[in-house]
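Pasting in a structure now, in structure tokens, and then I'll have a few things to ask.
As you look at this complex, bear in mind that one protein chain is not there, while each of the others sits in place.
We just call them A, B, C and D in the order they show up, numbering each chain from 1.
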Amino acid sequence: MIRVEDLHRHFGGFRAVDGASLTIETGSITGLIGPNGAGKSTLFNVIAGVLPPTSGRVFMDGEDITGLPPHELFHKGLLRTFQLAHEFSSMTVRENLMMVPGAQSGETIWKTWFQRGRIEREEAELRRKADEVLDFLTIRHLTHEKAGNLSGGQKKLLELGRTMMVDAKIVFLDEVGAGVNRTLLMTIADAIIRLNRERGYTFCVIEHDMDFIGKLCDPVIVMAEGKVLAQGSARDIMQNEAVIEAYLGTGLKNKDMVG
Amino acid sequence: MDILNGLVVFLNFVFIPAAAYGAQLALGALGVTLIYGILRFSNFAHGDTMAFGTAIVILLTWGLQALGISIQPLPTALLALVPAIALTALLVLATDRLVYRFYRRQKAAPIILVMASVGVMFVMNGLTRLLIGVNEQRFDDGARFIIDVRTFREMTGLTEGLALRSTQGLTVILAFITMIALFWFLNRTRSGKAMRAYSDNEDLALLSGIDPERVVRLTWIIAAGLMVMAGTLYGLDKAFRPFNYFQILLPIFAAAIVGGLGNPMGAIAGGFLVAFSEVAVTYPWVRVVGYVAPWYDPGPGNLMQLLGTEYKFAVSFVILIVVLLFRPTGLFRGKSV
Amino acid sequence: MSDQDAVFGNRGNRDWSVVNTNGRGSIDGTRRSGPVGEGRAGDPFLIGEAMTGGYGSGPDILHDCTIAVEQGQIAVIVGPNGAGKSTAMKAIFGMLHLRQGSVRLNGQDITALNPQDRVKAGMGFVPQVNNIFPSMTVEENLEMGAYIRRDDFKATMEQVYELFPAVAAKRRQAAGELSGGQRQQVAVGRALMTQPKVLMLDEPTAGVSPIVMDELFDRIIAIARGGLPVLMVEQNARQAMMIADKAYVLVQGANAHTGTGKELMQNDEVRRTFLGG
Amino acid sequence: MATNRQAATAHSRWRAPIFFAILAVLFVLEGTVRNSMFSGSWNTSLAILNMGLISAITALGVNMQWGYAGLFNVGVVGFLAMGALAPVLISLPPVEGAWEAGIPRLALALLVGLGTLAMARLAWGRTRSGILTLAVLIGGFLAYRWLFDPAVTAIEANNPARQGNIGGLGLPVLLSWVVGGVFAAAAAWAIGKVALGLRSDYLAIATLGIGEIIVAVLRNEEWLARGVMNITSIPRPVAYEIELQRNLDFVEAASRWGFGAAEASGIWVKLSYMSLFLVVLLVIILLAELALKSPWGRMMRAIRDNETAAEAMGKDVTRRHLQVFILGSAVIGVAGAMMVTLDGLLAPTSYNPLRYTFLIWVMVIVGGSGNNWGAVLGSVTIWFLWIKAEVWGPALIAAMTSPMADGPIKAHLLDSSPHMRFIAMGAVLLLVLRFAPRGLLPEK
Partner (left out) sequence: EDIKLGISLGFTGPLESMAPAMQQGAEMAMREISESGLLLDGSTVTAVTGDSTCIDAAAATATVERLIASENVRGIIGGMCSGETIASLENVAKANGIVMISPSATSPALTDIEDDGLFFRTAPSDARQGEVMAEIVQERGINSVAVTYTNNDYGKGLADAFAASFGERGGSVTVNAAHDDGKADYSAEVAALAAAGGEALVVVGYVDQGGSGVVRAALDTGAFETFVFPDGMVGAALETNFGTEIDGSFGQNPAGEGEGRDTFLSMAEEAGFDGSGAFSGEAYDAAALMLLAMAKAGSSDPAVYKDHVMDVANGPGEEILPGQLARALEIINEGGDVDYQGATAVELVGPGESAGTFREIQFTDGKIEVVGYR
């Protein structure tokens, strides 16, 4: 689905991503882990078109998508969520969902003057779809709530819900778990698995919580210092010496002092 | 000899005016940048507050003159500067108390502060005019020249003359002293560091025991000082008319942004960059070229001027765009990214 | 963000040529402190007792919530998102208006103090986010921690550097250029520079890789065993419970369960609903 | 017509009608009561209203940019000036001899200028070679100046005392309102392309500069519209007073209503203008409201709310910003053209940012940003105050100083009472920001 070839992204002299090459298979839930500052978010941002790469290519289904802006990538079926939830806080939950689909005639300004009827029909269809998604995420009761009033976890669910309004091909999730209660995190994991099974979405997930990674991801890619350090099943990765040394560690040293 | 004459023409018509103007812009831009960095909004009232401060300086100068106090050969206005800064500081502190503090307390979006500053601009604009009227005022009473054209010619025997007005010399010297003092203050003193900390992260500054209101007060006082200083030097060197102070707002903002908003170093570099390019782009180079390259004949009527003087201030804007296209955060990295 | 943000929405706030949203705060720095009262006999070192209150004129977030920590101990607060954990920390630090309840520190009632004065009274706080001065160097960050101190703080600074050697190597570098874990260390270091009598940490390990997290917990244990009480909020609840002398589970702004870390770890319901099974 | 639903839901249903009713009463008082506060002349009252309506259209344009998209345009004066150019170039009669003097050459020069820019862009896009691009630019610039300078000299030398400009096309002046919109839109496109494309958002300062530059061009390029020498007698879309006064039927009808011929003719002309302005205003509001209450409006709100997320959800933020920026500017341009038509005069020296940029901003904020009816209410109210402050200011000062002893200070205060205007405007803005921060008629 996604192939990254020898990607570099430098900030001044600093090499945040330093020759990373990796592939994300269609239909997989790929995990991306690595120490702080390994370049994971930077890699995401380059793939998603937020940052231009210094060098290297990104392919999606064989097509070169390097440097395309985010809104074009969206129309190719590449969606992403944000580490900090980016809801449209002054709009209702339903509006948050309804604004997602791309080819709405109502978004062309002159059509809003001359094609009222057609827009009405499209809107009705969108409303129906949004309600379906809300059902799926079990937050139908929040339909008319302002998105800004949701709790952190619900915002994350909404983020996920937006990706369901269109037929996404691949979804990038940046630390959905950071600061999220562990119980809620498992609910989110279930939703991801369902999307993957029922709708065939491909996922790529950054996360520091190894339980979550272990439950969800099949291939796990480990980055360190801008490069890919290791790749394999979650189980293999957690036993990989290099990964343990660079990332996982061996647990608390002062065990004896624990009260 | 010819080369020297060319150099003198260049100094007289390009370098000296640009240096003085640059120093005035830099002082103005420092104030703008300080408020932007620490209070987080662009102060549209900056120009009009400058005018107000200068008006006070003028009134005090008149008072001093009436009392017969002067510090010849320096302009009396310098004496008036200190009390005027104090008065202006009181005024801006009162403004802050009446207007800005409310929004700060509410944690209102910075854009509201910008809007409020537009309101303050209107009021300040009217106040200045109430205070001193709309007309041009000259208040420079010191020795006019450090060196004037005739003396220079007699001294050097060159055909071209060079004039250095005392106000120009004064402007540059005072501006440099002020800038050095400000740098020392910001980077070396406890209060200066507290200001930078507040600028970086308000809440954390508070959690470190820094009194935010003190930082804000300090900022306004320093800004008032910079405003009155810049306004007075500008007025001494050129002429005081309230409307002009609204007009230099644009080059001042341009200077601050070109340098990198929020960065004092940038404000200074920006001020000089804007001033020198404004003058250089609109200067007719024909005389200088005539001396330096006498064999080159540009043809009659060709003044070798890139842009008419009426577009002088357009230059600052074009520079702004060009710099931002290549360095989106300004010459020095500002707070903007 | 405060409710006033609704006024102009986000209009124009991204225009960098007129506004600077970097480092904007959310605490009202203009509030004056009230008088300090007497503490109560038998109080723990720091206690926020029966706190009820919310943000501005909004609804109550905290309902009769009590949090306390003893000298030399670690107290941990856990709970679902939006339960009011951070709010409780802020309440203890005087950043929001309490309608009921009191905060007492070291035998004194400090409910009426503003945050600045609580810092002076010996409380150190590391917020959940935005906890460093990004454009100042590491050293200046630490200096700012010692802002209220009038004595020579060189020795304390050396102690901090000793505690966090990774930070010591970068003392001349701007803190904004550090990695997440190092920033966190600077943040804790800054709080230590105040020479606080109690240290409060809000999710110090969020977004931090496992190895750094272990490191951080180690440091926290060391600090606590050195006699400094530590009060912290954690989402990495299981690790936190392991080191906690006392643990609070908050639900909807109220105490749901309280006990030692071990006790709560053994409570099935708590494990299932709050600690992720 | 769309009603003020937004404001109604925000506060009381009656808020908007009450404010508009108060405003109407003020205008009626101005038209009927004669005392130290009001002039008692329908002519003045209507004149204020007409200019207020034009300000309202300008404010609608600003409101689109600011209220819908959060774009902070501080170059309103420039777009008004762009629009102002249209009546001159469209509806003024052609200047005799200008065509022979060099209009073709001038047109060619402008084409070469634009071509150069296009070529440079192409060269940069295709080859990424700075030298080539620079060469194209310099070569083009030289060619442009070679064509341009003689043409301008010749045109400006053509009857310089009265004309010396390229003249107009002699088309109906109403057409020029549309063209004014197009002119301003074109300028907005060029500015937006550059400013909205900068990495950070530097729109405010960019527009502040551009606004000044446009006015400077207008002041100094005499071939275009005679620069500071002003263009007068721009054709009117309505009758002339003198014609009406000579029309016996009209005079008779007027006297039947109890008006003198002169007064009646003035009122009639102003009423005609008013109806034209009202039509334009209502059409713009209708279109704006239709767009706003549809997916387009939802998209704009989303973009305003969170640009990054909107971008990730497939919305082309830069393009949408450009679109609103152009639309808003076009509306401002239309207002500019209307203003020149009403004045019958293009006087570039009077385009000053305090009056045309910041005052408009006061109107938008006082009215309630994001709310179209708020913009209208704010504009007409502020304009009324702005005009009346000329009378009320001195009256106020006189009242305040009356207990003072005669002397230089009192005289000075009385002399400077005109400046009360600015103080009053500032105070109104500050008070509204403080006590009704979302304006008189807030957005929902």
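We adopt the following convention: contacts are C-beta pairs under 8 Å (C-beta built on N, C-alpha and C of every residue); 3 or more make two chains touch, one makes a residue touch a chain.
Small disclaimer: the values here were computed from a predicted structure and weren't measured.
Asks: Identify the visible chains that the left-out chain touches across the whole complex.
Replies: Contacts of the unshown chain, counting the full complex: B, D.
Asks: Which one, D:Leu26, D:Ala47, D:Ala120 or D:Met420, makes contact with the chain that was left out?
Replies: Going through D:Leu26, D:Ala47, D:Ala120 or D:Met420 one by one, D:Ala47 is the residue touching the chain not shown.
Asks: I'm checking contacts with the chain that's been left out. Which of B:Leu7, B:Leu59 or B:Ala239 qualifies?
Replies: B:Ala239
Asks: For the full complex, which residue in B:Leu7, B:Leu59, B:Val149 or B:Val292 touches the chain that was left out?
Replies: Candidates B:Leu7, B:Leu59, B:Val149 or B:Val292; residue touching the omitted chain: B:Val149.
Asks: Sort through D:Thr32, D:Thr308 or D:Ser350 and give me the one touching the missing partner chain.
Replies: The single option touching the absent chain is D:Ser350.
Asks: Of the residues in subunit B, which ones touch the absent chain?
Replies: With respect to the unshown chain, the touching residues of subunit B are 12-14, 17, 21, 134-136, 144, 148-150, 161, 163, 165, 234, 238-241, 243-244, 247-248, 278-279, 282-287, 303, 305, 309-310, 312.
Asks: Can you list, in ascending order, the subunit D residues touching the missing chain?
Replies: Against the missing chain, subunit D presents residues 39, 41, 43-44, 47, 160-162, 219-220, 227-230, 232-233, 240-242, 245, 262-263, 266, 343-345, 347, 349-350.
Simple rule for what comes next: only the chains that are shown with their structure count from here on.
Asks: Hey, which pair has more contacts between C-betas, A-D or B-D?
Replies: Here the pair linked by more C-beta pairs in contact is B-D.
Asks: Please compute the C-alpha centroid of subunit A, do the same for subunit D, then give the distance between them in whole Å.
Replies: Those two chain centres are 46 Å apart.
Asks: Between subunit C and subunit D, tell me the centre distance in angstrom, where each centre is the average of that chain's C-alpha atoms.
Replies: 53
Asks: So which bits of subunit C are touching at least two other chains?
Replies: In subunit C, 4, 7-13, 15-18 touch at least two other chains.
Asks: Would you give the residues of subunit A that are in contact with at least 2 other chains, written as numbers and ranges?
Replies: 90
Asks: Could you please write down every pair of chains that are in touch?
Replies: A-C, A-D, B-C, B-D, C-D
Asks: Could you list, by residue number, the parts of subunit C that touch subunit B in their complex?
Replies: Going through subunit C, the ones touching subunit B are 1-2, 4-5, 7-8, 10-13, 15-30, 93, 115-116, 119-120, 125, 127, 130-136, 140, 143-145, 147-148, 190, 194.
Asks: What does subunit B use to touch subunit C in their complex?
Replies: 36-37, 40-42, 101, 103-114, 190, 193-194, 196-197, 199-213, 253, 257, 261-262, 335-337
Asks: Considering only the defined contacts, which subunit D positions touch subunit A in the complex?
Replies: 287, 290-291, 294-296, 298-299, 301-302, 305-306, 308-317, 323, 327
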